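What you see is the complex with one protein chain gone and the rest in place.
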Amino acid sequence: MSLENTEEHAIRHWWRTSIIDMKPGQIEFRGHPIQDLIGNVGFAQMIWLMTRGDLPSKAEADLFECALVAGVDHGPQAPSIAAARMAATCGVGLNNVMATGVNMLGDVHGGAGEQCAELYLDIAERMDAGVNLNDATRDGIAHWRETYGKIVSGFGHRFHKPVDPRAPRLMAMVREAASTGTVDGMFADIGEAVQAEIGRQRGIEIAMNIDGATAVIFCELGFPPPLSRGLFCLSRSVGVLSHGWEQMQQGGRNKGPMPPRFLPLYEDKT
Amino acid sequence: MSLENTEEHAIRHWWRTSIIDMKPGQIEFRGHPIQDLIGNVGFAQMIWLMTRGDLPSKAEADLFECALVAGVDHGPQAPSIAAARMAATCGVGLNNVMATGVNMLGDVHGGAGEQCAELYLDIAERMDAGVNLNDATRDGIAHWRETYGKIVSGFGHRFHKPVDPRAPRLMAMVREAASTGTVDGMFADIGEAVQAEIGRQRGIEIAMNIDGATAVIFCELGFPPPLSRGLFCLSRSVGVLSHGWEQMQQGGRNKGPMPPRFLPLYEDKT
Amino acid sequence: MSLENTEEHAIRHWWRTSIIDMKPGQIEFRGHPIQDLIGNVGFAQMIWLMTRGDLPSKAEADLFECALVAGVDHGPQAPSIAAARMAATCGVGLNNVMATGVNMLGDVHGGAGEQCAELYLDIAERMDAGVNLNDATRDGIAHWRETYGKIVSGFGHRFHKPVDPRAPRLMAMVREAASTGTVDGMFADIGEAVQAEIGRQRGIEIAMNIDGATAVIFCELGFPPPLSRGLFCLSRSVGVLSHGWEQMQQGGRNKGPMPPRFLPLYEDKT
Partner (left out) sequence: MSLENTEEHAIRHWWRTSIIDMKPGQIEFRGHPIQDLIGNVGFAQMIWLMTRGDLPSKAEADLFECALVAGVDHGPQAPSIAAARMAATCGVGLNNVMATGVNMLGDVHGGAGEQCAELYLDIAERMDAGVNLNDATRDGIAHWRETYGKIVSGFGHRFHKPVDPRAPRLMAMVREAASTGTVDGMFADIGEAVQAEIGRQRGIEIAMNIDGATAVIFCELGFPPPLSRGLFCLSRSVGVLSHGWEQMQQGGRNKGPMPPRFLPLYEDKT
């Protein structure tokens, strides 16, 4: 190998990837020519292929789509959606509108699914080591709280009381997929055990929310926790786009958080 | 109506939407309860419902998915992907990584499909007014160039010469959908007429690229031009997520655009 | 030059810059070693040096600072500030909070100063060609409106009526700087002529706003129009940071645009 090649190799290696291989006139994703994918795999399967490297079965893709469909939006009360709608009136492109919304899906919001998946996987690991479900759940929750605090991500909802309508439907889909052998069902058990244990500890039942339920699905399907956040961002991007576009059609210039006649209250601290 | 209600109404009206309706324990999108959507519509159908208000037929959704699948990624040479990968090494969340990439899909990149759709629709309008395809195409291109300049968005590719492998496959899918009556096929004709006309004018054939081909699909399916950009952003978000996640697994801290031993060249202008 | 050097040069040239020159242990900006700048030039002078290449006189820097000070904030009614405050409750870093706010300073908001500077410079060019101030102003406004529409950026304010308190103070500072020869004063004349002409046309006086006044300063000091936007973004970043930080101290999780008990109004369009 000549020195020139070494140089070139260093640069090409800096940007190495296993996702895409290109030559002029040729594009392959994870070993599949793009023309073989178009028309043969759906969008959800493509998301799976790109993030994981393999293609899911039809049944796996169906369950996967349930999670993607469930998380698209929670309306303009959510700061990410409100910010996107405001951005849409400030003279930026729809791409900037979408980035504004997605950028805000941080640890508190978009991170809930990731944190919940970490809890589920920790409980599963305890069970693999021989602990029974109830003990593993109790210990897993205790351990999780040392890192993240008392409120367990994925459970409880400040608006949807007593039930988040997305969770039972998603859990039913998991149970159905487990009944046909598409998934194991262990994380559905774990999710429900966490829900029961939190309820027991506080003395009143708690709802599983969208993050708790989608984390069950992503864990069942074998996605690592950070992708729980990434996939939620992808799903919620749909809502961000839809609201940004609706706002563009409604019009407005420099839309603030409330009608202009309401002035923020000034609190003198001097 | 009491004054209090007027006040409350003003605030609620400020954030009015036709996309989502919520009550505690209840979520409806465009009139469909979320539990009826989960498990019954795919992710692509959900995207359509959210952005348009109605649900597509299965055949429409299939063609729609072709466009979404085709645009997911073009590798780390693309600035949006490279920036996302660099962001992934800077200590920010995966949501911030995704926002970094999507934010860069501006007029030059993400806007190409939108601009191309505008051209197609302008040609279609000329034909509706009685002009034949060839004349409408020639006049439409001339008119478009007054706004956007000589290079027609959607045609030609600096890397994929002579053919962008995504375009012929996408066009074949449109033709197939037209043959079964799913779409009309008029925008496929228009797209090919634009390609032929540009080739004629420059004296050498030009390739239709991904933006030109997906704009055909989005126009056939009735999406307004700005959504061509928005839907491309959604599709490319998949690549942004995949590369960001791959980079996180590769590791690195504050990854620059080239290996650290290459210093930017200083050009003295003092 | 060997092939290896050619290769390396190509890569280094790809990232060429006249702003910074680095060697291990050595940093120079625009030819000035960093250790000579620290303690000897103020922050505003540094901004000037970095964006323009030369150092301003003390008097120029003083006028420049007036514009930077004037634009720092306009409170949480502004979408950029509200979005930043909401982001601060979503579990992202202060850098992401700041980016969220600055990202929204688009054509409608942050672009006003840039568009206004374009108008001023066009009028100045007409005067250089021999047209008198009044005619140049009238023609300049007419020409500007062909591109940007009826509302002239930099004039009028939906909240500060009849006077934006920042504008007269800024204009007084320009006049003072003109009286000592720091600047010419021509753009102050032009700004006031534009204000008078718009007032004449609508039959009622109009206020010059912050964008109109800072554009006068940036033009007097020789900044090109796009930097009017960039410098405004820098100035407003201070407000974005301050509000993001205040919000972090106030606390809150996923702060929406209005108190949670106000639900967005659902408008049925199915």
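Letters A, B and C mark the chains as written, and numbering starts fresh at 1 in each.
In this text, a residue touches a chain if its C-beta (ideal position, glycine included) is under 8 Å from a C-beta of that chain, and two chains touch if they have at least 3 such contacts.
None of the values given here were measured: they were computed from a predicted structure.
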Which of C:Gly31, C:Gly75 or C:Gly185 contacts the chain that the document leaves out: C:Gly75
Contact residue for the chain not shown (choose from B:Met104, B:Ala136, B:Met186 or B:Ile210): B:Met104
Missing-partner contacts on chain A, residue numbers: 8-9, 11-18, 20-22, 30-31, 53, 91-93, 95-96, 103, 257-258, 262-270
On chain C, residues whose C-beta touches the chain left out of the figure: 10-11, 14-20, 22, 24-27, 29, 33-35, 37-39, 41-44, 46-47, 50-51, 62, 65-66, 68-70, 72-77, 82, 85, 93-96, 98-100, 102-107, 110-111, 159-166, 168-170, 172-173, 226-227, 229-231, 233-235, 237-239, 241-246, 248, 250, 258-259, 262
Interface with the undisplayed chain - residues on chain B: 2-4, 7-8, 11, 75-80, 82-83, 86-87, 89-92, 96, 99-100, 103-111, 158-159, 253-258, 260, 263-264
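To be clear about the criterion, only the chains that are shown with their structure count from here on.
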Separation of mean Cα positions, chain C and chain A [Å, integer]: 37
Multi-partner residues of chain B (each touching 2 or more other chains): 11, 14-18, 20, 22, 93, 95-96, 103, 258, 262
